[in-house]
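The complex appears here minus one protein chain, its other protein chains still in place.
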Amino acid sequence: MTDLRSQNGLSRRGLLKGATALGAAGLILSASVRRAMAEPKRGGILRVAFASGNTTDSLDPATWDSQFVQCFNVARNATLTEIASDGSLVGEIAESWEASADAATWTLKIRSGVTFHSGKTLTADDVVASLNYHRGEESKSAAKPLVDPITDIKAEGDTVVVTLSGGNADFPFIVADYHLVILPSSEGKIDPMTTDGCGAYVLDSFEPGVSVKMSRNPNYWKTDRGWFDGIEALAIVDSAARQNALITGEVDVIDSVDLNTVTLLQRAPGLVILPVAGNQHYVFVMDTRATPFSDNNVRQALKYGIDRQELVDKILQGYGSIGNDIPMGAQQPYYNTELEQKTYDPDKAKFYLKEAGMDSLSVQLSVADSAFAGAVDAGVLYSERAAAAGINIEVVREPSDGYWDNVWMKKPFCASYWGGRPTPDLMFSTAYSGGAPWNESFWDNARFNELLIAARSELDDDKRRAMYWEMQDLLANQGGTVIPMFASYVMAHTDKVGVPEVVGANQGMDGLRAFERWWFV
Amino acid sequence: MKDTNPAKPVLLTLRDIHIEGRSEETWSPIIKGVDLTLHKGEVLGLIGESGAGKSTLGLAAMGFTRDGCRISGGTIDFDGIDLRAATEAQRRGLRGKRIAYVAQSAAASFNPAHKLIDQYSEAPVQHGVMSRAEAERDAVELYRRMRLPNPEEIGFRYPHQVSGGQLQRAMTAMAMACRPDLIIFDEPTTALDVTTQIEVLAAIRDIVAQFDTAAIYITHDLAVVAQMADRIKVLLRGDEVEEADTRTMLAAPKEDYTKTLWAVRSYARPVQPPVAKGTTPVVSVRNVTAGYGAADILKDISFDIHKRRTVAVVGESGSGKSTAARVITGLLPPRRGAILFDGAPLPADYRQRSRDQLRQAQMIYQMADTALNPKLRLRELIGRPAQMYLGLNGKALTDRIRDLLHLIELEPDKFIDRLPSELSGGQKQRIGIARALAAEPKFIICDEVTSALDQLVAEGILKLLDRLQSEFDLAYMFITHDLATVRSIADEVVVMQNGKVVEKGPKLEMFEPPHDPYTELLLSSVPEMDPDWLTKLLRERAAKAGKG
Amino acid sequence: MTILINLFWIAVAIAVALGAGWLFRAATIALTRGATARMLRTAPLTAGFGMLVILIYVVVALFAPLIAPYAEREVVGAQFLPWDATHLLGTDNLGRDMLTRLIYGARNTVGIAFATTALAFTMGSILGLLAATVGGWLDQILSRIVDILMAIPSLIFSLLLLTIFGTSVTTLILVIATIDSTRVFRLARSVALNIVVMDYIEAARLRGEGLWRLITREILPNALAPLVAEFGLRFCFVFLAISALSFLGVGIQPPTADWGSMVRENAALITFGDVTPLLPAGAIALLTVAVNFVVDWMLHRASGLKE
Partner (left out) sequence: MSVIWTMIAKRLGLGVLTLFVISVIIFGATELLPGDLAQNILGQSATPETVAAFRKELGLDLPAYTRYFNWLFGALQGDFGTSLANKRPIADLIATRLGNTLFLALYAAAISVPLSLLLGILAALYRNSIFDRTVNAMALSSISFPEFFVAYILIFVLAQSGLFPSMSRMDATVGFGEALYRTFLPALTLTLVVTAHMMRMTRAAIINLLASPYIEMARLKGMKPMRVILKHALPNALAPIITVVALNLAYLVTGVVVVEVVFVYPGLGQLMVDSVSKRDFPVVQAVALIFAAAYVLLNLTADVLSTLSNPRLIHRK
């Protein structure tokens, strides 16, 4: 049943799979946000239609699972750090931060003069309480795994000291997560259902699954943010309805464009399609423990049996790029530029099949549009092309509802997606190292695992690069994941909306911060 | 055309009328060039068997044809208006206002959704003859003239709250509402019991005379038309047979067909010797009390039916005669009493009876239309009991079916694969008989088997039943309201009224006085061919009532 | 002006349709004999047209592989190609030939709809006739169950069931048929209630006929006309049900072509004035209208009302 909102770029799996930054990751620096060329100005009510939004949505930060709630709650609140449009990390509530030598203890300086909408001044205690809400045995927060490594957290004047169970240079990235917003506390506890916040916009009304109305926070501490007088966000799950709302001028921005009709939408006057290339990639995963996928020749055959360019053309309408079976974008550091790009090659696929001792192969591919938008069609195209190599792929459409519970990591060959990770280490240890909880292909390569640990502690960049390149080679030629395409976030807005030159690509809607970053021309 | 009553001006003239009906794609003639002349204040009787085109012709006099019919030739002149040339709106203006219609079944022809008085006032108000208030006052007046009980109040009832005979009178009153020049009576008393029929006939005759209204009186009942009409026209399959003054027609019919019509009532089954004392009856109804819900419909009734004998159970609607049949067949288990078959008690519920017990007692229904599954061919309709009870199959079964068809005088080759819809009414009833015979029963209940049939056809059925009885030693229970049928076929008679047996005995005794008062009423209400019968009867009854 | 031109074309289309209907009727009359020909002669032009359309659909469905220019799932070119000589109706979002998809859609859609409706009618009418014939507690129980099932909104109910049982063609057919059969039950029961009071049923009961024969030989043939009429409508509703379900994310398995899903997949195009979704939708509408024209005529014949 979630198909209604399957167009949503990020579903509930979004958190760990793609919450953090891309681009110049690893550099934990305070950097100023790049300003757009056009000068922003104040005024106007921004009306945004979201492809997500559910009647069961809640204000509780433990549960934010769709772009709709994430976006408006980020605009209502603030996190300790913020991933800037260019992918760098900047401070938000934390003015600055520093780590101990082993990166296991972090001291964050809390910005002074920040007040909540209620008038209460934001203190270090609020920060502690807000983070603690997601921690501990009793926590039911989706962000619990993020804050689990925190062993201790305490307020010391205007600083917060966080102790981790082990060194983690990426910790400031983690607290940029949208779940970890700072809410007012009393007696060390926050009220998760509060409507209060310290962000650019004050919540006026929230009707789950329908709409949100917000107005500008007059006391907002950032002077170069929050240009609109008010925000009206609507949940319009049906893509045709959403696009119609944009065409008929009933909304100014839509967060997700139906790629099937994007060419037609482009023709409408006064509209701008806003694609943002990111690290989001769509994949087909094989269970490497199961026959026939346990044979690497079969995996190779399936990698050569897919027409990547066709998928980019037909499923993404060109809004994306082809993948090379490695979960990293070409612009990321340590990307293996010398790895041969796999292309559609039925003969090679046949060759590998023969190597596996087969003349033909029949497999079932489980798909649903909740895996990613267009997954069913992508499966059909895959099946069609693979047939030329003697691979018979039977596409099984699974119910969208319950896909992640019943299909993903259960069926031996299925569709999935990843939002990407800022560093190879994070990406690989999340989804490719042996025994990792979301190692969806159950691939367990001794050499790969060894390199992963070695690279983490390797300080020589060249050696490190060599290791990461070898790991990518292993992944591409032995791994169980076919990564045919990287999908851009595709939004659309009217030409009345001003958008910065650089749009955040770590998540949709300008890294969820379109409300505060955008303006009316 | 002979003008029999030059004293009065002509009101309606039909010349060489042809009417066709559509069956599937083709048009076939229903009325084949009939002439008709009616003078003001005159009553013309139209008589004929079903299919003769009486109703079609009657309606044509209003310039009206039923759906699927069309007038294809001739002229209709009503008081100087050419009804065929007139526009539909003009014709509508006449209908209900100057020409009115009284239908066969008042119960079906009154709209169940409206009160009688609303329906009464409709024509006068819509035609602009009177205001609603005037119409209501007028209704009461006419209801009174039609001798309806509670004339002030009865109009405010819904049709279902009024009895059949009263409804028929209310309908006649309604037809009179605009004081039309002509009323078409289409079998107005056919659906009524004989005792009720008398009152309606009398009321109609009086009111037509009072307002000097001309009428066309359509019926298949000669005795009735004799009471009502000044002249009689006989129709046969859309053609006129002859037309004459009522008395002339009754006394001296010219045409053979008319003579056969007149002769119908002559058949009588030879008198059977009385049943020997001590013989076990085939069926014995013993002190049966039965009913639905709280009410008893049968109250302690008893009678016997013997082999080769016909017991006629006579009574008006509601007397319980059909309920008695249901008790015997086991459809309605009695509250008290029992049914004995060949001296042994039968289980009260048919579901408890053995297949052989079921086979022994068969039933023939009044409406062959509803008694024969319209989707089954005769082969199956007749063959099924033989197959079920006697285990016949294949050739043996086919032979048996053919024998049965022979028995009921239908040619097997022609009929065996027909559907009921491809049969005439009489043929259907014969199939009903064949189906009963196929079970090789000892006892057959005939429930009003002839009442839906034309007299000639009914006659044939009665003769057939009679012959079969002798041939197969059958016992018949003959349920009927028609005393003529009783006269022709019964050996014994059971008269029922309000669920009780008021009189029973051999037929001859029954038709001789002294009678039970109810039997007397029943007997005297049967119309006779004498044109003065109704007048005399009413006079006698009035005299009796005066004395009492 | 465009309206006038549209009206003109609509008029032309209707004239052509009726003409085709007339020719078809004339042809079938010439080819048949006796009762069938007589019956056909009574068919109005609309019914002739309806029968022609149904015949064409059946032929297309039966011989889809022979008629279709390409294979059902074959990707033949770029996506959304315009109509031209190679691809008469262009290509779809994956670059498959639209005409081919439509032709195979006929086979799958009509097949599934027929199976579903047939199943729904088998279940619904047997139970409905049984309830009416046996009466008493059986009738009470069945009627209450049906009442309860009907009180649950059908779309949401089928969604629930399909989520639980998965969306193979079989479950799809079973679920829609089950939900549809409640409607059939009600109709069958009410029709049969009027039949079981007939004398011939009483005669059959008194003869000692068993329940099965009573239902199949005595009652069913007489209840057929209204059931057939309902069949016509229900048949068409199956497409809609499949279409609505695919709107909510549970539908027929790809790459099987079916009109309901095809409408759904392409529906958004209509808001850009693109006529592509009208093709499968039109195919459904045409069949609906055709089936019901024929059904209307059969009902008309059965009712005996002459006009």
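Note that the chains are named A, B and C in the order they appear, and that numbering of residues resets to 1 at the start of each chain.
Definition applied: a contact is a pair of C-beta atoms (placed from the backbone, for glycine too) under 8 Å apart; a residue touches a chain by one contact, two chains touch by 3 or more.
Given the structure is predicted, the values throughout are model-derived calculations rather than measurements.
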Partner chains on view for the chain not depicted: A, B, C
Contact partner of the left-out chain, one of A:Ala142, A:Val160 or A:Val490: A:Ala142
Candidates A:Pro149, A:Gly167, A:Gly209 or A:Gly498 - the one touching the absent chain: A:Gly209
Positions on subunit C where the hidden chain makes contact: 44, 46, 144, 147-148, 150-156, 159-161, 163-164, 236, 239-240, 243-244, 247-248, 260, 263-264, 267-268, 270-273, 277, 281, 284-285, 287-289, 292-293, 296, 303-305, 307
Subunit B, residues in touch with the chain not shown (by the definition above): 59, 62, 64, 66-67, 91-97, 100-101, 103-105, 108-114, 122-123, 126-127, 157-158, 160-161
Those residues of subunit A which, in the complete complex, touch the missing chain: 1-2, 4, 11-17, 54-60, 62-63, 65, 137-142, 144-145, 193, 205, 207-211, 234-238, 240-241, 244-245, 247-248, 250, 401-402, 404-406, 408, 437-438
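The rule we apply is simple: only the chains that are shown with their structure count from here on.
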Distance between chain centroids, defined by C-alpha means - subunit A, subunit B (Å): 88
Subunit C residues touching subunit B - in the complex, by the definition given at the top: 38-39, 41-42, 198-200, 202-209, 217-218, 221-222, 224, 305-307
Subunit C residues within the subunit A interface of the complex: 73-75, 78-80, 93-95, 159, 162-163, 166-167, 248-251, 253-255, 265, 267-269, 271-272, 274
Partner subunit C, residues of subunit B touching it in the complex: 22, 24-25, 67-68, 329-331, 350, 353, 355, 358, 363, 365, 367, 370-376, 380, 384-385, 388, 435, 439
